[in-house]
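I have placed the structure first, in the form of structure tokens, so that the comments after it can refer back to it.
Apart from one protein chain that is not included, each protein chain of the complex appears where it belongs.
For reference, chains read A and B in written order, and residue numbers begin at 1 within each chain.
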Amino acid sequence: MSLQAVLPDTISGLLGLEGILGDVVGGLVGAFLIANIMLIMTAFAGPWAKRKITAAFGDRIAVNRIGPFGLLTIVTDAVRLLSKELIVPEGVDRPAWDLAPMVIPFSALLGFAVIPMGNGIQLADPETGLAFAFAAASIASLGIVMTGYASNNKFSLIGALRAVASNIAYEIPLVVTAASVVIFAGSLRMSEIVAVQAEPLLSVAGVTIPTWFAFVNPFAFALFIIANLAEVGRNPFDIPEAPTEIVAGFQTEYSSVYFVLIYLGEFIHIFLGGAIAATLFLGGPAGPVLPGFVWFTIKIWAFFLFTQWARSAIPRLRVDQFLEIGWKGMLVLSFANLVLTAIIVGVIV
Amino acid sequence: MSLEEQQSDDPAELESGVSRGDELADLLGDLVVGREEHLNAPGLVIRPDEVQDALFKLRDEAGFDHLSCVTAQEYEDRYESIYHLTKFDDRTDEVSVVVPTSKDNPVSQSAEPVFRTADWHEREAYDLVGIQYEDHPDLRRILLPDTWQGHPLGLDYDQDRPQIATLREHANPLEEDHRAGDSNTMYINIGPHHPATHGVLHVETVVDGEQVVDLDSDIGYLHRCEEQMCQQGTYRHQIMPYPDRWDYISAGLLNEWAYARTAEDLADIEVPEYAQIIRTMGAELCRIASHMIALGTFALDVYGDFTAIFMYAMRDREIVQNILEDLTGQRMMFNYFRLGGVVWDLPEPREEFFEKIRDFIDELPQALEEYHDMITSNEILQARTVGTGVLPPEVAKSYGATGPVARGSGIDYDLRRDDSYGYYDELDWDVVVEDGCDNFSRLLVRMREVEESAKIIQQCVDLLEDWPEDERNIQANVPRTLKPEEDTEIYRAVEGAKGELGIYIRADGTDKPARFKIRSPCFSNLQTLPEMSEGEYIPDMIASLGSLDIVLGEVDR
Partner (left out) sequence: MSSEQKPFVTDDTQVQTETRDARMAGADDRFNSKLREAFGSSPFILTKFDKFMNWVRGSSMFMLQFGIACCSIEMMHTYGIKHDLDRFAAGVPRASPRQADVIIVPGTIVSKFAPRMKRVYDQMPEPKFVVGMGSCTISGGPFQEGYNVIKGAEEVIPVDIHIPGCPPRPEALIYGIAKLQERIANGESSPVTVKPYELEQFGDLERDEIVDKLAAEIDEEDLVMRYNWADSP
């Protein structure tokens, strides 16, 4: 009972293809489109926006000589990094070491398959969409573990172990908090979660506030954002990378193309985190005046900006404190939230 | 005091009343085999196999609880170690314990059981001069590579002989030691190239999971032979540029003052009051610049990247550097002090210069407020720093920790007040002490010291502004060549940015010092790192290292 035709159907419809051929071509073209949209966004975010934002927090200017506003840095950084020597240190565990940089970005990209980006841009809308998104996102930590043990580097190993610890500790609150939204929405299907949020909550002076779950349950939203920060490994939870402690954490030994892939993966992951948050709590692509896709982009960039802000202004937690907050704080709070939501929904409905 | 009464029938009293040296010699009795007179303190000559007895007595019975420095040197006929002792409660009460050893068997008893700080100091003496210390827990080279041949500050060292340095993978010293049954330790090298070591420090760390179980700082990656350089320079001009490069975090004037004070006392030069005020003002500006970096890099260590606080600290520091550049002509390596004063007067137009300083001082409280908002009142930072890296005052004293590190452990010790020099005793300011003993206290001490420094600068500017124009005497009359008398020895210290920065000079009648020894505060402070970090987490170790605020240029010299 899809509310809207998903992207592959639209494409195959446009091309006039039907049956299996239509599914395959539509699926491939759609996946290609979405992957490229995300890669372009990441390209802006990684070498350019991140520098500009960090610089703005520190009263600096950052890149402004190479092209307008330094935008050509995106090209130069990408080409340079790709053209560098790929160092394969002695003693690395070869297949794992080579696979890890693929796993990290592609798992994050996979998550975007079920995200409704507005204007009918959605690759698939399965019944278990939300579960799929979380599952895909958490494969990235497998990649991090692979980098860690395969690198034959102690700093990488510590970084990877930290990543595992953080993933286990924060994935549960993240999913449990999301479950409270599912109770409201009554479905795991992404498009339905979005649709439920379109109804008006209340009207103040002519402005209608929709039932975005961030307004309905701001507490859950806060929990989700915090868990999400930990999930994507940004301050105050950037312990897997922790530059001043363990050099560059799990990515210490990676250079050239592999480094680009890992770097890319991290940014896509941030965007995926933002996308899930936007879908669950901020009405997905909903918003006035502008088309849905623009709103969706604004929302995930807002989350990106938030991570960069946190990175510039908040100290890093120590690993034990980090886990303590995860297990003793977030977990308890997220379950409390779930139970309360269930009771409220049960009583009202 | 009962000691003095016992001394009243001592023959030495006839000359100048009861001298401190006689009192202490009496206390030590037979242990003293000779006497020397240093310009700063009486010298007691002790036999090399009785060092511990003598030091124990001086520490426990006469209260000398601060082993400031160990100087080693080679004479034509003997080696000599000098232990410069003083008290944390009374800095002006000093004594030098002189331990001569023979040329062919330079073995002397170690002072390590008495003062923990002697560990590194004696290793340095062994490394550079070649005196062996019996009973020392770990006597190996400290500044030079393990495979170095010869002792470079010895008299017959040939600088042209080839040397070999190794690039070794270090083995885990605890590998075989499965203390807790199935515990498994891992050895990691933190440094010498690591983003958090503030230069080229090498911390050999053994971790059990995330916890540090054993830690050894390996230094010497920036050993630039500062002592040799100073021994090759003439007193009057050639030595002064080097102090700038010891503690290079813009503490230049503070370091220069250490040399200026020592050499001026050695050659008996009186510095005009006007010059003293300029010195005081410049030195405190340097202290602010230095503490700003300490703050910025500490934030870097705890926050993990070149973030806002680091940038803000840099911004404020840039202003200080501009003021100092106006005053001295250089941004970092000032070379502004001269023996007997400073090299030139304040820049013209003076009003503009004062205005610049005033603007800075006026805006400083606001800037500090911002730092307090962003750093000290941040709960995560408090969770990270309060109660971590604990350094109890007794341990700090035993390691000879000074400066903000000691004051963060509740030790009320500041040479500017306790052994006053310059213009400090005429001004109104406070010694900042925090008794939390942890990383947070050390951070707070630095931030509050910036306020105190601003107060001092404010007063100096007021004084300088009203100074009559015809009395602006920036330099005393100093002979063109300084040749202090042979065998005069002096040890003097000032309060550098990191703590007690002392210099020992022995003159040999020429215009160059025969022995020039630098007592670096960071060298002693860094020794406390294992005490603070063992059993803690890696991030806390990094934070502790940041809160010690070491400068490798000064640690290694």
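By our rule, a residue touches a chain if its C-beta (ideal position, glycine included) is under 8 Å from a C-beta of that chain, and two chains touch if they have at least 3 such contacts.
Quantities reported herein were computed from a predicted structural model and do not represent experimental measurements.
Engineer: Where does the absent chain make contact, in terms of the chains shown?
Structural biologist: When the entire complex is considered, the left-out chain reaches A, B.
Engineer: Using the touch definition from the top, which of B:R20, B:R35 or B:R331 touches the missing chain?
Structural biologist: Checking the options B:R20, B:R35 or B:R331, the one contacting the hidden chain is B:R331.
Engineer: Can you work out which residue in B:L39, B:C225 or B:I361 touches the chain that's missing from view?
Structural biologist: B:C225
Engineer: Looking at the full complex, which residue from A:P243, A:G292 or A:G326 touches the chain that isn't shown here?
Structural biologist: Going through A:P243, A:G292 or A:G326 one by one, A:P243 is the residue touching the chain not shown.
Engineer: Hey, which of B:Q149, B:N184 or B:S377 is the one touching the hidden chain?
Structural biologist: Residue touching the chain left out of view: B:Q149.
Engineer: Give me the chain A residues in contact with the hidden chain, please.
Structural biologist: For chain A, the residues touching the absent chain are 47, 51, 55, 58-67, 70, 72-73, 75-77, 79-80, 83-87, 243-244, 247-248, 251-256, 259.
Engineer: By the contact criterion defined above, which parts of chain B meet the unshown chain? Give residue numbers in ascending order.
Structural biologist: 143-149, 152, 157, 159-168, 192-195, 198-200, 220-226, 228-229, 232, 241-242, 245, 248-250, 293, 296, 306, 310-312, 314-315, 317-318, 321, 331-333, 552-553, 556
What we mean here is this: only the chains that are shown with their structure count from here on.
Engineer: Roughly how far is chain A from chain B, going centre to centre by Cα mean, in whole Å?
Structural biologist: So the centroids are 50 Å from each other.
Engineer: Spell out the part of chain A that touches chain B in their complex, as residue ranges.
Structural biologist: 54, 57-60, 154-155, 158, 235-236, 238, 242-247, 311-321
Engineer: Which residues, counting only chain B, touch chain A once they are in their complex?
Structural biologist: Contact set of chain B toward chain A: 186-188, 194-196, 207, 210, 299-308, 310-312, 315, 374, 378, 380-381, 383-384, 537-540, 542.
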